[in-house]
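One chain of protein is taken out of this complex; the other chains stay put.
For clarity, chains are labelled A and B in written order, and residue numbers in each chain start from 1.
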Amino acid sequence: MGTGEILWNGLALFLTLSIFSILYKDNPFYKIAEHLVVGVSAGYFAIILYYNSFIPKVWVPVVHESKFLYILPTILGVLMWTRFSRKWSWVSRYPIAAYMGIGMGVAIPVTMQAYILVPLYATMQPIGFTSMALFNNLLVAAGVLCALVYFFFSKEHTGAFGGVAKVGIWTLMVGFGAGFGLTVMGRVSLLIERFTFMRDYLQKLFGF
Amino acid sequence: MRREVPIVICFLAGLSFILEYFIPHQSVRPFFENFRQWAIIVMTFAYVLGISNIVRVNYHVIHRKGRDWFYKIILIVGLFFMIIMGVFFGGIGEGTVFFWMYNNAYSPLQSTMFALLAFFIASAAFRAFRVRTFQASLLAITALIVMLGRVPVGENVWKSFPDLVEWIMNVPQLAGKRAIMIGAALGAISTALKVLVGLERTYLGGE
Partner (left out) sequence: MSLNVVKFPVFPHLKKIIFPPRWLILFFLFLILNPVSSYAQEDLSSSWFNYHRVNMLVFLIFFFAVIVIFIERAKVGKSLFIRRIAGLDAIEEAVGRATEMGKPVLYISGIEDVDNIQTVASMIILGNVAKMVAGYETPLYVPVCMPFVVPIAEERVKEGYAAAGKPEAYNRDNVRYISSEQFAYAAGVNGIMMREKPAANLMFGSFYAESLLMAETGLATGAIQVAGTANIHQLPFFIVACDYTIIGEELFATSAYLSKEPKLLGSLKGSDLAKAIIMIILAVGALLDTLGITHFASWFYIE
């Protein structure tokens, strides 16, 4: 390992330990790491947008390829900067409106497809009591129905309706518990990865 | 001009992308693809607002020597260091200072923040098991079962643990997930629709 690499990896180790130090309490090392990660990441994103968006999508098409159609989105983008002026800041609503419109327009059919039709189709399975598979299908369908009742806003959750809604929230809670339990293992492996990095660095540095 | 035009822009942009979903014709695909790129271009320019916000807010703290002003200097230096290195000192390719900063400052900071979750999830789990209500206990017990079912020791305790976990994932978990998806999608679509037709004008702000 060369000196440059030792220094760079040393920085990585120092920052790793600084972030972990928050587990003890807020301290100057953590504050340095925290402010550095915020500043560096904001700068990182600025550069990524510059090279992956501004250069290939604005600079090259307009200046080198004379595709003047790209001036339009550029103007829309520049209109965002009217936010710097008190008098003209309302103009920034145009690009914001376009951006939101595109976002909503893309989201509506995709949401309808992926989050309504797909789960609906998947839940419409044969149900019954004669086999475990059929019974499980019945439980899934019943669980979906009860949990949907929980999300009703037009009616108070009282009486029989409230009872069904209660079963609905129980179903949701069991689901959340499963999600929680499943994630724990993934998070532990992330921690192990960081410890492996620190061990490898120290091994390389001291040769043991 | 100030309110009506943005509403019309929003509506037309939204409507065209809803229509795009139904139009497979090859001649219109490039048009929509271009339009999507436009959104990224606009976002790129909007990023300048973010950077200016960071600079303004932190400059004010540094200027009046507010709390932790020294750390705000580190933040601003980090920000401009990355920008200057990326633009003026060899770009972002392998071997550049930007690249080394990414690998040895940005990346470890990010992955260590992520790794902190292991401790946080442990404390959250500990708290979850000190159950207060029936609903919370359902969550805690299921989490415990799923955790045990996913490690070898669980199978040693009771050989059917993995099967039970599979059943939980395929039945109650699936049912809950689907119900949330359907409900949330309905709420999301109706909110999006209100934005498109101009009933919800949050993005316009005041006069």
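Quick note on the criterion: a residue touches a chain if its C-beta (ideal position, glycine included) is under 8 Å from a C-beta of that chain, and two chains touch if they have at least 3 such contacts.
Everything numeric in this text was worked out from a predicted model, so none of it was measured.
Trainee: Can you work out which residue in B:Leu49, B:Ile62 or B:Val97 touches the chain that's missing from view?
Mentor: B:Leu49
Trainee: Consider the whole complex, including the chain that is not shown, and state which of A:Gln113, A:Ser189 or A:Gln203 touches that chain.
Mentor: A:Gln113
Trainee: Against the chain that's been left off, what residues of chain A make contact? List them.
Mentor: Chain A touches the chain not shown through residues 19, 22, 26, 31, 33-35, 37-38, 40-42, 44-45, 80, 83, 89, 92, 96, 99-100, 102-104, 106-109, 111-113, 116-118, 120-121, 123-128, 134, 137-138, 141, 144-145, 148-149, 151-157, 172-173, 175-177, 179-180, 183.
Trainee: Identify the residues of chain B touching the omitted chain, counting contacts across the whole complex.
Mentor: For chain B, the residues touching the absent chain are 18, 21-26, 39, 43, 46-51, 53-54, 56-57, 60, 67-68, 109-110, 113-114, 116-117, 120-121, 123-125, 127-128, 136, 139, 143, 177, 180-184, 186-195, 199-200, 202-206.
Heads up, the rule we're going with is that only the chains that are shown with their structure count from here on.
Trainee: In the complex of these two chains, what residues of chain B are touching chain A?
Mentor: Residue positions touching the partner: 2-3, 5-7, 9-18, 20-22, 34-52, 54, 68, 71-72, 74-83, 86-87, 91-92, 98, 100-119, 121-122, 124-125, 128, 135-136, 138-147, 149-151, 165, 167-186, 188-189, 192-193, 195-196, 203-205, 207.
Trainee: Enumerate the contact residues on chain A facing chain B in the complex.
Mentor: 8-9, 11-13, 15-16, 19-20, 22-23, 31-51, 53-54, 57-58, 69-70, 72-74, 76-78, 80-81, 83-84, 90, 93-112, 114-116, 119-120, 122-123, 136, 139-144, 146-148, 150-151, 168-185, 187-188, 190-191, 193-194, 197
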